[in-house]
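Yeah, one chain of the complex is gone here, protein chain that is, but the others are all in their spots.
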Amino acid sequence: MISHKAGEHAAIALTLDGAPVVEQAPPRMLLSDFLRQACGKTEVHVGCEHGVCGACTVRVDGRPVRSCLMFAVQVAGHRVETVASLGTRDDLSMLQRQFHEHHALQCGFCTPGILSSAQAFLEEHTDPTEREVVEMLSGHLCRCTGYRAIIDAVLACARERREGIS
Amino acid sequence: MKPARFDYYLPSTLEEALAKLSELGSEGKVLAGGQSLVPMLNMRIAQPAALIDINGLVELDAVACENGALRVGATVRQSTLERSDAALGQVPLLAQALPLIGHWQTRNRGTLCGSLAHADPSAELPLLLAVLDGSVEVHSSRGARTIAARDLFVSFFTTSLEADELIVAAYVPVAPARRCYAFDEVAQRHGDFALVSVACAAEFDEQGALAYLTLALGGASEVPLVVETADALGRHADRELIAALAERASVACDPPSDHHASAAFRRQLVRTLTGRMLTALLRREEAAAT
Partner (left out) sequence: MIESPARTRPRRWIGEAVPRKEDPALLTGAGRFIDDLDPFPNTHHAAILRSPHAHARILSIDSTRALVLEGVKAVLTGARVAEISQPFHAGITEPVHFYPIAVEKVRYVGEPVAVVVAKDRYIAEDALELIDVEYERLEPVVEIDRALADDSLPLHENVGSNVVHERSFTYGEVDAAFAAAEEIVEATFRFPKYASTPIETYGVIAQYQRGTDTYAIHANFQGPFVLHTLLASALRVPGNRLRILVPPDIGGSFGIKALLYPYMGLIALASKESGVPVKWIEDRLEHLCASSSLTDRLTNVQAAVLRDGTILALRLDHVDNVGAYVRAPEPACLYRMHGTSTGAYRIPALAIHNRLVTTNKLPTGLNRGYGGQEHYFALERTMAIVAKRLHLDRLDVVRRNLVRADEFPYHAPAGSVLDSGDYHTALDEALRLAGYQELLATRDRARARGRSAGIGLACVVEPSGSSMGYITIALPLEQRKRSLPKSGAAEAVTIALDPSGAITVRLGTAPQGQGHQTVTAQIVAEELGVALESIEVVAEVDTQTSPWTIASGTYSSRFAPIAAVAVQQAARKVAMKLRTIAAQECNVPVDDIDLAEGLAIPRGDRSKAIPIKRLAGLAHWNPLALPSGMEPGVYETAYYSVPILEAPDDQDRVNSSAVYGFVVDICLLDVDRETGKIEIQRYVSVHDTGRMLNPLLAEGQIRGGFAHGLGGALMEEMVYDENGALLSGTFVDYLCPTAAEIPPLVIGHVDTPSPFTPLGAKGIGEGNSMSVPVTIANAVADALGVDDITLPLTPRRVWELTQR
């Protein structure tokens, strides 16, 4: 059994955005804080720390989850992906480009979390209905956009992916 | 909003987990999906001295069909069930209830057993277990026992589990051939806990009379409430009977009042949802018959 005393720091080895990482954290450190503070992944945003807003969403072993509702010690040996695993400034991913073209972000604070969910969603749903997109998105609060452009961007990306495949 | 300090244990076998639980007693808390527990830790509403993370118990990450029931292990995620055509086929009510629980992202961590252990009277899964008359398999270093849904939920956020006990699996009965189901709720937003939820399982005989009926209410009492319906059996589910059952449900419950809904409004919702749900079931049945 692995055990970590409250006051001690545990060494946590994980695969973060494709690269092996080892960093220290006490047991109570939230995954969101760990990613931002210990691993320098300020791509992960924090908006509520009680699981509602979705800003902190990252993929753990491929599934989008709230990083504010996990502890850093829980990802030891696991694969974590933030939005940094998508495209780069000069080579945006298809999804990021659709967000750009649809003006699906304003302040951009909710965006990394939404992209993390949407990316995983599109990998599972090749031809989603609008209803399905809305349900996926309902796990994220965005106060700027009114959501319409986000829904359109995700649907457009699904279409583009299908066309790319066929 | 940061949790207070705690010791952290990650057992790799059930025995280790149970031993730790019995050693720590009420000082220790089981961490499953964390979707209810971690918010409470972050707000410091809960400050356990230790967490026992059961996510390392791979043996509990299994769904199987045993003795007419779906056995769902303690670390099976809600979204894993949602993705399992086999599970949804065997327990069609899961397909109706699961999408109503929080969001895809929370269901990717949250477990069915965790929701049962948490015993929120507004939660969907305790209601599901109650209406299907399921049970949980509970282990401790003292032994194992099975607790039926009606004995599991004691009060708001309180179960009959002892501090050293772990829910190892939930048993959700597989649907008999002719049984039909419905699940409905009123929530303020998509994914919110319901103000009131209603679930039912029913069966009609060849003549269209009720051969089986269980009706249960969520968010309307301190535990999921199964409404007495025995006298409806053998009768045709006409408007009058439906109205009477809806009325009975609204009287039988004892809903809380808060700023989202008064007790009177919750009663009203129980009446409406029950009536509408039974009517819709009946229509479906009639449509199937013709």
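Letters are used for the chains, namely A and B, taken in the order the chains are written, and counting of residues starts over at 1 for each.
One rule holds in what follows: contacts are C-beta pairs under 8 Å (C-beta built on N, C-alpha and C of every residue); 3 or more make two chains touch, one makes a residue touch a chain.
Just so it is clear, the model here is predicted, and its values are computed rather than measured.
K.L.:
Which shown chains does the hidden chain touch?
P.N.:
Touch partners of the hidden chain, whole complex considered, are A, B.
K.L.:
Thinking of the whole complex, not just what is shown, which of B:56, B:73, B:191 or B:255 touches the missing chain?
P.N.:
Looking across B:56, B:73, B:191 or B:255, the contact with the absent chain belongs to B:191.
K.L.:
In the whole complex, not just what's shown, which of A:55, A:73 or A:158 touches the removed chain?
P.N.:
Considering the complete complex, A:55 is the one touching the chain left out.
K.L.:
So which of A:83, A:120 or A:158 would be touching the chain we can't see?
P.N.:
The single option touching the absent chain is A:83.
K.L.:
Considering the entire assembly, which residues of chain B contact the chain that has been omitted?
P.N.:
Within chain B, the residues that touch the unshown chain are 1-5, 43-44, 186, 188-193, 195, 258-262, 265, 268-269, 272-273.
K.L.:
Hey, which chain A residues sit against the chain that's not shown?
P.N.:
26, 28-29, 36, 41-50, 52-53, 55, 82-84, 86-89, 92, 96, 99-101, 103, 105-112, 115, 133-135, 137-151
By definition in this document, only the chains that are shown with their structure count from here on.
K.L.:
Tell me, which parts of chain A touch chain B in their complex?
P.N.:
Those in contact with chain B are residues 1-7, 10, 26-28, 30, 33, 49-51, 54, 57, 63-66, 68-71, 73-74, 117, 121, 134-136, 138-140.
K.L.:
Under the stated contact criterion, what part of chain B meets chain A in this complex?
P.N.:
1-12, 16, 20, 34-35, 38-39, 42-43, 51, 53, 55-56, 79, 99, 102-106, 108-109, 189-191
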